[in-house]
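A single protein chain has been omitted from the complex, and every remaining protein chain is retained in its original position.
After this line comes subunit A, so read on.
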Amino acid sequence: MTIRINNNDVAPPDDARVSLLDLLREHLHLTGTKVGCNQGACGACTVLLDGDRVLSCLTLAVQADGHQVTTIEGLGSPEEPHPLQAAFIEHDGFQCGYCTPGQICAAVAMLREAASGMPSYVTVDLATEKTFLSLEEIRERMSGNLCRCGAHNGIVKAIQQVAKEQAA
């Protein structure tokens, strides 16, 4: 079997201990995915596994066998950015840029979760089919992604702008 990463087939590593994070960074040189703790506490390593967000540091590479992985490099490029990537620049949703790939990957999946009606801790109407993404909703849903530079306001604004565009 193979892991499909950004539309390329990759063989799973021989060493079963290799995390998806290290497979990406050290074996494939896809270093857009970042490492901030290696223990599930910061969100910097967030990637998409079949469209859902996962922490690649807590995912063994072999667990991704037979699945689709999308990393920040697979979302867009400097020349052709994903709408969220462009919105992050517009709203200055980063300073050092280290948490940024994880924030953007998490946001892509989060918008999908919200669109499918998945509630959060701050959702008032749990039966709703489609969540309205207030700033508070975005903040709660993005709280697994830490940013030490304090770009929170810009990140949340960037996501809200894209959420509005998608809803329109």
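The rule is simple: a contact is a pair of C-beta atoms (placed from the backbone, for glycine too) under 8 Å apart; a residue touches a chain by one contact, two chains touch by 3 or more; residues count from 1.
Throughout what follows, contacts and distances are computed from a predicted model.
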Chain left out of the displayed complex - its UniProt protein name, from "Isoquinoline 1-oxidoreductase, beta subunit", "Cytochrome c oxidase subunit 4", "Xanthine dehydrogenase YagR molybdenum-binding subunit" or "Branched-chain amino acid ABC transporter permease": "Xanthine dehydrogenase YagR molybdenum-binding subunit"
Looking at the whole complex, which of A:Gln63, A:Gln95 or A:Gln161 touches the chain that is not displayed? A:Gln95
Among A:Leu20, A:Ile72 or A:Ala163, which residue is in touch with the absent chain? A:Ile72
For subunit A, residues in touch with the removed chain: 15, 17-18, 22, 25-26, 29-42, 44, 71-73, 75-78, 81, 85-86, 88-90, 92, 94-101, 104, 122, 135-136, 138-140, 142-156
